[in-house]
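The other protein chains are all here in position, but one chain of the complex has been omitted.
Note that the chains take the letters A, B and C in the order they are written out, and that residue 1 is the start of every chain.
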Amino acid sequence: MYKRPFFWIVLAVIAAFVLVPGISGDVGLRESLLLGAVYIVLASNLNLMIGYTGYVNFGNIAFFGLGGYIGMYLVTALHWSVWLASAVAGASVSLFALLLGLGILRLRGAYFALATIGINEAVKAAVSNFSPFGGASGMYLSFSSFAPLGGPRHALWIIYFAIVVLMGASLLLSLAIKNSKFGLGLFAIREDEDAAIVLGVRAPWYKSAIFALSAFLPAMVGTLYFFKNGVILPEQAFDLTLSIEAIVMLMLGGQGTIFGAAFGAFVYEQFRGFLLVSPLFSQFQLVVAGILLLAIVLFLPGGFMGWVYRKLPRLRKVLE
Amino acid sequence: MYDLVASLASGVLVGAIYGLAAIGLSLIFGVMKVINLTHGAMIALGMFALYFFVSVLGFNPYVSLLPIVAGGFVVGVMVYWIAVNRVIGSSDLMSLLATFAMNMIIIGVGTALWTTSPYNVDFSLPGISWHGYTIPGTQIVAAALAIVIAGLLYVFLYHTRTGKAVRAVASNRQAAELMGIPTRRILAIAFGLGIAVAGAAGALIATLFPFTILSGGSYELKSFVVTVLGGLGNPAGALAGGILLGLIEGGVAPFVDVSWTPVIEFSLFVLILIAFPAGLFRIGKNH
Amino acid sequence: MSELLKVSEVGKNFGGVRAVHAVSFHIDEGEIFGLIGPNGAGKTTLFNLINGVIRPDAGRIVFRGQDITGLPPYRVVRLGLARTHQIVKPLNDMTVLDNVTVGACFGAANLALKAARPAAREVLKLVNLDNRADQLAGELNIAGKKRLEIARAVAARPALLLLDETLAGLNPTEVTHMIAVVRRLRDEYGIAILMIEHLMQVIMDLSDRILVLNFGEMLAEGPPAEIANNTAVIEAYLGDPDLAHKILGTA
Partner (left out) sequence: MLRMSAMAVTLTCAVLLAAPFAQAKTLTIGFTTSETGKLNADSKPQLLGFELWRDQVNTAGGIKVGSKHYKVALKYYDDQSSAGRVQQLYSRLILQDNADFLFSPYSSGLTATAAVVSEQFGKIMITTGAAEGKTYRLGNKHLFQLYTPADKYLKSALDVIKAKSPKAKIALIYSNDGFSSAVAKGALANAKRMGLHVVFDESYASDTTDFGPIINKIVASGANVLIGGGHYADGSTLARQLHDKKVNLHFISLLVAPDIPKFANLGEAALGVTVPSQWEHSVGYKPDFGVAPSAFTKAFEAKYGNQPGYHAAGGYAAGLVLQHAIEKAGSIKTAAVTKALNGMNAMTFYGRVHFATGAGDHGLQIGHDMVLAQWQKGANNKLVSQVVWPASAQTAPILYPLKTFAH
């Protein structure tokens, strides 16, 4: 893997994410990059399902939200360290996805997409009624929880670095899968599942495995993100809009491409951030974002990287 | 006991309206395999259209349905040509995103125009009371009209030339094209019909409850549940699915906390999707 | 020669319609076995039953001494039984090479990705697609796609290959080439072949033995010469005078 230019590009991106705000100490920049990093994690793991396997997971945010809930529960109720909580959240949400996948991955196309929406809504409604997780009032983090990380000011930097590391892990995971036998099997499923099965791809297991894998890092990041926010509430954790936005990011950059997923997520974050603070657009940000998305879908369905790779096919070989 | 009967009765009435809303979604999916994510926004536009006709222009709400259906059809055809036509035949994802983008645009403009605060159409009709339980007249009329509109749609689809063309395109687009049916125009008409029905459902809902520009969202989710109950792409099943959903909502309420209703609804939705992907009702299919 | 595949009394109904009923036959190693019959006779259904796409209602299928009845296709191919489809199923957005690599990776060969690529290139040479390796599969013409279909199946290193109307829709030059490929598969690679074909002349020439299906039931089984003179077979085809004529012509 280290022979591939992409590996080094990822390292360079991580270094930039760490060093630029780290050296300048610019908290505003850090906050913006942090959201960018979270989006990259969401989009690139979603890419494993949509771009690699051809299954549109509309409820992808459920992994992030559940991870956040499990992690926050472990931190606030059982006083675990946030790192252990995050890892356990990742593992348990993956397990949940594996079991879920064996059931709903029998569905194809639009049926699968609808089922994932249903699952997100069901989980959200269940959590809203689940009292150990605080029900509808969610869970609030006491300020003292930041103490082990050196107080809130320090803690937010550490959490940021950790999320950047997980962002790097997401990209490398995408790369590793793309260049593996496992990845080849997934692509075959994406192109024609029946043909893939006849060729020997054990589709049910492959699909469940990638579903579980695509849940792991978002769930870990969910814990860190909500820990940083200090609060977790059902409507924040299972926000269907963010789920769909993750798909938009993927489309923007180009589904199936690792670079595209990351690029789309980052650009989308910056773009929405710009619209929010721009006095001209803040009233119409939803409209502007909608028009942009429509334009991409209608005129640039391969997304930005899809377009670039079509113009420069050699670049695809170099990068991915 | 009385409460269960009362709950089931109002469940059926509300369910008919859920069914009508879902018919729009189901028709569009059945004809062009597009899950229309503007559905909720269109229901909301139907609500605001009713507000405009009744509270601003002083029309009777039920008379207002006529211009709303006509307007919904025009809006639907426009949305089809703007957003949907180009993505017909490409992957599921593309049509989902194209319609979602339209949804963002409509909601964005709607929020700028009306904010997200509720509007209310102050209108009521004498209802029926029974052992302390009352069913408002507006609810009875709305359910009846929902069934009438569904019936008219059925008549259109099965007894008119254009309707038959819509069904032909739905069952096999290539064959329809070979038979000389202008498929793109038919798709546009079907999309327009779907939106018109959604708008009508929104207007009927607005005679019952206050609403905001975001209200369509929860009816959209309910429409998903209903279409799955009734069978995706099976408009006749959607009406039955809607009534079933209404019955479930009414039927479980006396026994569990109502805040659990969405948990039950969506779990059922997923389970039925896995176990019976073709829906529970096969009425009107395979003619 | 030892027995490779044994199909005993296999049957399948679709909603009351007997698609396949009580079909029994066996294939030996290195044999080319033809499967013919009028349209709708149940030939493709029989293929689907053998490689596990659908599960039989009755009967047993034994491959290399192992009962594979009802096993899913991905396990059947792993045991060395590969197939092609009548309507080709290329993995459109992947390169030709990657298509064949999938076969090499997941079939009986079960190669690691690194070893699979050179193996796939070898197979591409066999079917004359090596100059198209980096093209997207969706961009091939129909003949190319048919060859790709075979290449993928062969890359799995099967002991038995099921070919479903590989020659349909090809021009005479392409047919000649394809026949040569099938012969090489048997002669050089030692792969036994079970093939469905409508080009009677070809199947009579190629096959060691032939099975005739009609309305899902076995009509006859035997060497080509015997089949060509079988009156029941000729009668079955008489509904289709063209075909009957062809059969009589070869006899």
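Quick notes on this one:
The rule is short, and it goes like this: a residue touches a chain if its C-beta (ideal position, glycine included) is under 8 Å from a C-beta of that chain, and two chains touch if they have at least 3 such contacts.
None of these values were measured; they are calculated from a predicted model.
All shown chains touched by the missing chain in the whole complex, by label: A, B.
Contact with the chain not shown here comes from a single listed residue; of B:L20, B:L145 or B:A253, that residue is B:A253. Only one residue in the set A:I70, A:L100 or A:A125 touches the chain that does not appear here, and it is A:A125. Residue B:S215 is the one among B:T38, B:T183, B:S215 or B:N234 that touches the chain not shown. In the complete complex, the residue from A:R108, A:R153 or A:K317 that touches the missing chain is A:R153. Hidden from this view is one chain, which touches subunit B at 2-3, 6-7, 10-11, 14, 108, 111-113, 115-120, 122, 124, 127, 129, 132-136, 138-139, 205, 208-212, 214-215, 217-219, 249-250, 253-254, 257-259, 261-262. In the full complex, the hidden chain is touched by subunit A at residues 26-28, 30-32, 34-35, 125, 128-129, 135-138, 140-144, 151-153, 156, 228-231, 233, 235-236, 239, 241-242, 273, 276-277, 279, 282-283, 285-286.
Everything that follows uses one rule, which is that only the chains that are shown with their structure count from here on.
Judged by the touch criterion defined above, the protein chains link up one after another in an open path, with no loop closing it. Ranked by number of C-beta pairs in contact, the top chain pair is A-B.
Central chain by Cα centroid: A, whose mean Cα position is closest to the mean of all protein Cα atoms. In terms of their C-alpha centroids, the spacing between subunit A and subunit B amounts to 32 Å. Spacing of subunit A relative to subunit C, judged by their CA centroids, is 44 angstrom.
One inter-chain figure worth recording: subunit B and subunit C are separated by 49 Å, centre to centre, where each centre is the mean of the chain's CA atoms. Within the complex, the subunit A residues that touch subunit C are 179-181, 184-185, 187-188, 190-192, 194-203. The touching residues of subunit C, when paired with subunit A in their complex, are 51, 53, 72-75, 77-78, 83, 85, 89-94, 98, 101-103, 105-108, 110, 112-113, 116, 152-153, 156.
Interface residues of subunit B, counted against subunit A in their complex, comprise 29, 33, 35, 82-83, 86-87, 90, 92-94, 96-98, 100-105, 107-109, 111-112, 221, 224-225, 228, 232, 257, 259-260, 262-263, 266-267, 269-270, 273-274, 277.
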